[in-house]
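Only one protein chain is missing from this complex, and each of the others stays in its spot.
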Amino acid sequence: MVTEEKKKVINRLKTMYPLRAKVNETYLKSIEAINAGRPAVWAMLNFYYGDPILKAMDVEMVYPENYGAVAAAMGVAQQYLEQAYADGFPTHLCGYSLAGLGYTSKMMREFKGEVPPESPFGGMPKPLFLLSSSAICDARYKWFQALGRYMDVPVWTLESPSPGVKELFIEGAFEAMVNMGIKHLKDFVVFVERMLGKKMDWARLDETVDLMIEVNRVWYEVNELRKAKPCPMHSRDFWSAMAAALFLAGDLKDSLQCFKDMYVEVKDRVNNHTGAIPEEKYRLLFAELPPWHSLGFFDKLAERGWNFVIESFGYHPPIPLDLSGISDPLERITRFNLQFFAGYAEDARQQNLPSGSFAYPYIKFAREWKCDGAMLHPLISCRSASTHLPYVANMLMENLKVPSLTIEGDIVDLRLFNPEDALAKAEPFEETMEHYKRMRKQEGFDW
Amino acid sequence: MSDKGLSKVQEIYLNRSQRAKELKAAGKKIIGYPCVYVPLEMLTALDLVPYRTYGDIKEPVTETDRALPTSFCSIMRSCLDCALKGKDDFLDGMVTIHSCDPQEKTARVWESYADYPYFHFIDMPSTVRPEAIEYFKSQLNDFRKTLEAFTGQKLTADKLKSAIKAHNQQRALVQQLYELTKPVPPLISGTELVQVVKALMSLPVAEGNDLLTQVIDEVKSRTDGPKKKPARLLIWSSTLDDTGIMQLFEAKANVVMDETCGGIRAYRSSVKLTADPLDSLADYYMKEITCARTFRQAALGETRKDYAKDLQSRFGYLEGIIKEWKTNGAILLLVRYCDPFAFEMPSLKDYLDSIGIPSTYIEYDYTIGALAPLKTRVEAFIETIS
Amino acid sequence: MTWFMGIDIGSAYSKGVIIGDSELAAYHVIPSGANYQTAAETIKQELLRQLNLSQNDIADTVATGTGATNVPFASRQVSDIVCTARGINSVFPQARTAIEVAGQSTKAIRINEQGMVTNFTVSEKCAAGSGRFIEVIANVLRINLKDFGPLSLKSKQPVTFGTGCAVFGESEAVTRVAEGIPKEDIAAGVNKALATKISSLVKKIKLEEPCAICGGGALNTGLIKTVEQEMNIKLLVPTQPQIVTALGAAVTARTANPNI
Partner (left out) sequence: MKQSASNTAPGANLYFAGLDIGSTMTKVVLMNTTDRILSAIKGPTGPEHRQLANEVMRMALEQANLQLDDISYIIATGYGRVNVPFADDQITELSCHARGVSSLFPNARTAIDIGGQDAKSMKIEKGKLVDFVMNDKCAAGTGRFLEVTAAILGIRLEDMGDISLKSTKKIQVSNLCTIFAQQEVVALLSRGEKLEDIIAGLHDALASRVAALVRRLKVEPDVVLTGGVAKNIGMVKAMKENLGCELLVPEEPLLTGAMGAAILAREIYIKASAEGETISTKPRRLEKATFFS
């Protein structure tokens, strides 16, 4: 991910840098490898479901979602968007998907299958197949289906259940999901084997899965440490490091070491009461995708004493669970993936909050990370990162008396995010947070 | 109440909830559903009255902003708005389904803001792979359990089978009714069809079937049918549930066929009965309803992609319809922020081009005010094809 | 007597006030024009002239609004949301919700006893949700802004507007006029469209009565009436709704200097 270092108000973690570098390196290495003839797949973020299988089979993965973000942050997304409009896609579709469609249209039609010159990060070479996922939003599988207009590559859509909270606890419901998951992966492995013309190395998959689970457990523990006051790790470090765990970037053994080092550094800060910013006046929760193109914005807020202590559930590792007793790696994958979506359900049910995974975790975050407020960043063209936010705001207020500040933006149309406007709202929101601090005291909350 | 089918249809169209409220007063339980993917057979089988909760294009959306952003399927925003305004308070329950994100997200909000004795959410996979259909069946089975708990009755295979028969009969009757748009000029207008379907989705299946029989008899022998217009159109949309929109098209053309869930989509084919009726339902709803939300491909797990075959597998069924109904143009009516249909549209246009059917793409945000500016576009399109 | 000045440089209009220890002493409103700094200077001079004071008589000046940074003679800038809250609080201490219909956007603010902001939301940066919409349509109808409200109140059947952009709404208005729809029905339709947006904006922060309305849009009596019907409440309206935020700026200046 692209980040710009402005003022050094935020005390970044030293152990973050290798992880951030790793993500970029991994991407560039895969592009090289692909250009050198290694099989490549365009994948949608699939929450530890399809990725470990591809990884175990040495397939290079690129993520058009991220590529859209990169193109946007580098200010070159506009040409792709215009191409997509010209091809007849409505302007209000997901900006990442439009960028991806426009890019592919250019590559396949204008440049006869070659990566368009001056594409950021070396572009995305034509893949062997597309791996979409029905998780989280419709765009993420309809988009890859639409790519069929430009490329003669097959698409596999990973099934991803999303049951209601109370429905999840109907007897047998969860196991039915596990069964589908395992069967689905079995067929997927066969598909990948046929595409690659080679067999799965199951021992390798076993190892990959264990590492994936362990990396995410350590990463989870790192984030648990952020409950400390002052919070030792700022959201910016989270955003810089998360891709290594979420997208299984590069060598997982190496990642595991990096996250362990990070744990040590953060733990050390906790012991010394060192915060991520000089003076923590307010602890904030952030949702959803950050404005990658102007992260310096967080530094300006840090100057005001705003510390971002926890953020978007969708990029956080699942709550750890012990899968060591399960021998079948496909079942471990399936249960780990389901844990991502269902991990908060039991708690949500007890709280009688039928909001499902997309809103409920924020309640838990705000309560346990003791947030004074939430900054919600709906993205006009990204439905999945926006639709639940007004609801999240209501629930934070109704359940915890935690106020929210909403600041609109977009994933690729950078004009829609105006840092000045946003900062202009900081002052009144501080009054609001102060007000509800008192309210929470009155109502017996402990922060 | 008039005994003539069409005028009865109009009464119901204008005052949809009246019959449901009468039935409630008579002790029946009314269950709302926002999407045609909800298997109504399972409600009918337990003598529950299915009632589709539509949006209202005439009603300015004022309550929904509390819970959903503006960049969200305009129809579900309106649908939720009606609920938040208490228009569906007479319901005894709601069945929602993960047919698309807006349905899913709205369901979450609906469940936490409305307060019905019964509320159930059915998860639905995106592909038609065997394991996905098996999972959908398990979801229907869970649905059965909560229904049985709610009604205190068992949902036996026999009850379900006879319910399926009743709904299949309704499907057959709607198919018959659409046969009556084949003549030139058609015997029934698209505007009237919208009213008929909306009426059907407000009534118990048996009453709906009686109404349909009356309507069909009346239409067959009517002399006051639609006039011949310069074009015969197919309307493709997620849903089209208001006569105002249809009239926009029918001012200068005959709408003789549609692909919307305010029209024939939920009735185009029938449930094939199998030993376990839940299998029949899982199979029908996953495979037979042609909404853009389902991921279809030429062959499961295909390792080679052929765009022509791909289009055929997704839209091939339209070719026969277009020929039989002699439609000479298609209007692709996109509801703003409907992602599944928005992504589908360019491919559908490719397909229609490939079979030589002119089409145009029109977008609106499900508000009355948005219709007027569309007039010129619709007329111009009709001028290009007539 | 010690004097405090508040300057509110908005996208369309610039407003300024001088307050004494308690009440409003002088105010002035002009179009912002091309140069905010000039506007600020003009207003300052006019305010000083009204009370024939000199710059040195002003204990402190606070600037707010879009062009707040273009007021060199202000000691600091304060967010317009805060200023609106303080302004309303000084006019209507009992008000718990404030609506500001400004040129560029509409704000809804919850306020506590001390005039502190306890929740707020600002409309999307879309002219259709701001007072600008009315100006645009008034222009189509060829009527004065001040006549807009009274005219709209004559309407028997307001037209329905699409929730498009203001200029899109403008073309709708043109078409309606062409269709021979009476001007009052169109004006009422605009007020209805805007009132609908306003009420859903207020719903986002949950209305707590009493509710006050200010900003240029509050000069439109028709809009006020429609909002009242829409939300089915009675609105508190200041006699000078446009200057409330500037007043709030002056108030923050005074509270910041308690011992002068």
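Labels A, B and C are assigned to the chains in the order they are written; within every chain, residues are numbered from 1.
Please note the rule applied: a residue touches a chain if its C-beta (ideal position, glycine included) is under 8 Å from a C-beta of that chain, and two chains touch if they have at least 3 such contacts.
Since we're looking at a predicted model, the values are computed, not measured.
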Chains on display which the left-out chain touches in the complete complex: A, B, C
Full-complex contact with the absent chain, from C:L141, C:I213 or C:M231: C:L141
Touch with the omitted chain, as defined above, among C:V177, C:L207 or C:V237: C:V177
Interface with the unshown chain - residue positions in subunit C: 11, 32-37, 66, 70, 104, 125-127, 132, 136, 140-142, 164-168, 170-171, 174-175, 177-180, 183
Touching residues on subunit B - with respect to the absent chain: 358, 360, 373-374, 376-377, 379-381, 383-384
Residue ranges of subunit A at the interface with the undisplayed chain: 82, 85-86, 88, 91, 415
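Definition applied: only the chains that are shown with their structure count from here on.
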Far-end chain from subunit C, centres as C-alpha averages: B
Among all chain pairs, the one with the most C-beta contacts: A-B
Approximate Å spacing (C-alpha centroids) for the pair subunit A, subunit B: 35
Chain centre separation (subunit A, subunit C; CA means) in Å: 41
Rounded Å distance between subunit B and subunit C, as computed from the means of their C-alpha atoms: 45
Subunit B: positions in contact with at least two other chains: 65-66
Multi-partner residues of subunit A (at least 2 other chains): 390
In the complex, subunit A residues that touch subunit B: 87-90, 92-94, 97, 129, 134, 137-139, 141-143, 145-146, 148-149, 151-157, 159, 161-164, 167, 170-173, 176-177, 179-180, 183-184, 187, 190-191, 194-195, 353-356, 358-359, 378, 380-381, 383-384, 386-391, 394
Footprint of subunit A on subunit C - complex, ascending: 78-82, 85, 109, 112, 116-122, 124-125, 204
Touch list for subunit B against partner subunit C, complex: 60-66, 70, 365, 367-373
